[in-house]
Structure formats: structure tokens, C-alpha cells
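Pasting in a structure now, in C-alpha cells, and then I'll have a few things to ask.
Here the complex is missing one protein chain, while the rest keep their positions.
Right, chain A next:
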Amino acid sequence: MLLITCPYCGVERPEIEFRYAGEAHIARPAEPSKLTDEEWAEYLYMRTNPKGLLAERWRHAHGCGRFFNAIRDTVSDRFVTIYKMGEAKPDLERLVVEAAQ
């Protein structure tokens, strides 16, 4: 079971308090009706599914209820960084370089 730090509560808690909420930084288009079918399908279904660092969303469902973002290594399950909703996405390539050092 993973340990996850909620950036709003500021505490580390076991995974069962949280709910996974898919890949992060996929903003809903402002005007969906102006999108082509292909563009809309891209938004709906296409995800990066990387082997390595992934920006993803979690919700502290059985705590404060807030959604937040995290960078997790999908190979080791290690959380590299956790940040609040609305904060900029970290530079994943730089994180990979830092992790290698």
C-alpha cells in the first residue's frame, strides 16, 4: 500500500484514504462544440501511459476531499513530487535527470 502526502492536509497517509483520478493536466476544452470529432476523442480517451514519470491526479477522498496532482514513477511507484491543483506541471525531463543524479 502506497503512502501519499496530501498537500492540503500536509500529512502522509495510506493509500486507502485516497482515490486515483487519472492523468493530470488534461484541461477540458473551453468550447467543446468547436472541436472536431478527432480533437474531442483525443481529449476524451487519449492518455500518455508512460513507463516512468507520470503526472496524475489523486483525491484525498477520506480526508479533506481535495484533488491534487502528483508525479509518480509508474515503474517503482515512487512519488517524486506532489503539488496543489492549479500549480504548474513540473518539468518531467528535469526530474528524470535529477533522479538519475
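In this text, a residue touches a chain if its C-beta (ideal position, glycine included) is under 8 Å from a C-beta of that chain, and two chains touch if they have at least 3 such contacts; residues count from 1.
One rule holds in what follows: contacts and distances are computed from a predicted model.
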Undepicted complex member, UniProt protein name, chosen from "ABC transporter ATP-binding protein", "SGNH/GDSL hydrolase family protein", "Sarcosine oxidase subunit alpha family protein" or "Pyruvate dehydrogenase E1 component subunit beta": "Sarcosine oxidase subunit alpha family protein"
Selected residue (touches chain absent from view) among A:V11, A:M46 or A:M85: A:M85
Where the unshown chain meets chain A, residue by residue: 1-3, 19, 21, 27-28, 31-33, 35, 37, 40-41, 44, 57, 59, 61, 65-67, 76-77, 85-86
